[in-house]
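Below you will find the structure I want to go over with you.
Of the protein chains in this complex, one is absent; all others appear in place.
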């Protein structure tokens, strides 16, 4: 069992995908930011501009997906054909779901995970004056389609 | 109760810190990447180049801290005077701790959180061929010092 | 009369500001995106999510200010202590005003102009399906304070 | 009438273009930097290194086109197959024209507009010691070809 | 004899490659960092963490390859399908070889050269406390395949 990003000698590399076919690919990732009751109340309150707080986080997530190859050292720079980031206020905080599409030689699960985590960072930055103890949790790939392995769904 | 990054009308802004004094500041954040037993065994095995896998994640985290103002929309671009990212293989995965120092007008908790999450993304990218179901969890600020509020420790 | 970014031989350089004192500085720039009546109606309509369209442009402008030294070849990389970008729907389109603050050795008028133009680009991208003929116009510095020259107001 | 970058609920997204065919596409945008008579004289004078001033602006514009997806939040990252930026000194200032080519799933009008505006910012930065009152004006798409809509020419 | 990045009038441009076919392309570049005997001994010593020093340089090189269009003004932004960077400690310092693969309309020799030079910069930064006099030398393309010109090997 070995790691594809390391060669036989253990040195890191950007793995060669030149022989892989271009195929339509999607990935969905999710995560949650746990917040205090007070912070959830602020986001839900009609008195405060909750739209903009969630809106900033959403934009951060979409732009974050585009920065994936800058952030993840061995990620291939690839085209992105669509990115959606949804944020939903729930009793314990904010749920985040990111869906990424492409047609390229490698999957986009890292892009989807990056979108979720950067959206979470953007949200925490907006709410940190109210809740300095926010926690990012349960960030994970939910589903991935396309490529040689076809559909993968979280077990 | 309002959000400092939004003005009275609810519009996002980079909040004005020009009147705040420069002070020595630190922030520590932590998080965990949950991995399968098999992935943990790979990282622990003497047969595989675990050093490089964790090393790539560490570098990703340190470089990620420097990209914080590019990723978090309303973060101030600030100087960073020191960044440490530690990764420890544990039975359930890999624990990550990031410590960031500066002397500037705003705190560095977003930089510490960004270091942890980007290190986690870097690690997942390294290990995803072995464990496509990795989960980033419990990413949070542990402690923060400096500035007007002084020492804050997670309750 | 010569250009400060060019040396005696005419070669471009990032001009040496190391002898200049740090001082509080501000700059305000403005501009307008001219839009069709239909596009203005869309932005004003309660039926459409105008908030998010303007919100995306506002975030683009704030983040754009931070990218100024990446975009303008000879700009110094400097700290930014506050950025505000206001967008107002008017009969002929959208007015944009950006205010930038710092305490550093050089002025922030390029940051303010960059904030206005990137906000304008972000807005045009949002509205271009409705109005492909949008025009960015009248982008200019309105006022600048701090530094050796003190207050400069557009004549 | 709605905005393609917003979904039914009004949330921003990077619109899904995965079903669109790759086609050869071009876009031409233009704009002008209005300058004082003195600044125009400096740029025209044989005594000063006007070549470098315009040259810096030209490079800024070309590099700016490549940064479009970093700047415009919902822009797709796409390949660019050619970028030309022309600057012409005229009596009232400097005219800028940018031509961008690609073969991809989305148009390049935002890249052309970004090239013009970043070239304009680069020029203003070069000339601002002589003319602090420069104005960017009339930045707009002139023509666009390729894709489903075919040729679009400014009415 | 003229330079392809300059038009007839001598103005810089990103040359139009839209008519060129996509083809599999590779480039190999090499270089050397000359170091003091003491620095070589440190890198070779079992007492010091030489793995991480070379590992950091290797990651820098791989990530540097991805930043080529941000650094080299007229380079086309292109897909990269594989990047390998090898560092070997030799008596006079460290040899660096970078291999880059793609399938696109332009060659990847600039990406390979950038990988070598950025790896060299990363290495020097790691070793500079021991050897402030390190020298980067002999950075050059060794071989290039694909495209209209086919195989090119350094004479």
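A few notes on this one:
Going in written order, the chains are labelled A, B, C, D and E, and every chain counts its residues from 1.
Following the convention adopted for this analysis, contacts are C-beta pairs under 8 Å (C-beta built on N, C-alpha and C of every residue); 3 or more make two chains touch, one makes a residue touch a chain.
Because the structure is predicted, anything quoted here is derived from the model rather than measured.
One chain is not displayed; in the complete assembly it touches the shown chains B, C, D, E.
Taking the complete complex into account, B:58 is the one of B:5, B:32 or B:58 that touches the chain left out.
On the side of chain B, touch with the chain left out of the figure occurs at residues 24, 55, 58-59, 62-63, 65-67, 79-86, 101-103. The missing chain lies against chain E, touching residues 1-6, 9-12, 31, 38, 42, 48-49, 51-53, 55-56, 59-60, 63-64, 67, 70-75, 109-110, 113-114, 117-118, 120-122, 124-130, 132-141, 144, 152, 154-155. For chain C, the residues touching the absent chain in the complete assembly are 7, 11-18, 69-70, 73-74, 76-79, 104-105.
Definition applied: only the chains that are shown with their structure count from here on.
Hopping across touching chains, the smallest step count from chain A to chain D is 1.
Centroid distances from chain D, each centroid being the mean of CA atoms, peak for B. Separating the centre of chain B from that of chain C, both taken as means of CA atoms, is a distance of 30 Å.
If each chain is reduced to the centroid of its CA atoms, chain B and chain D end up 36 Å from each other. Counting partner chains per residue, chain E shows two or more touched chains at residues 55, 59, 63, 79. If touching chains are joined by edges, the resulting network of the protein chains shown has some other shape, matching none of path, cycle, star or complete graph. Here, these are the chain pairs in contact: A-B, A-C, A-D, A-E, B-C, B-E, C-D, D-E.
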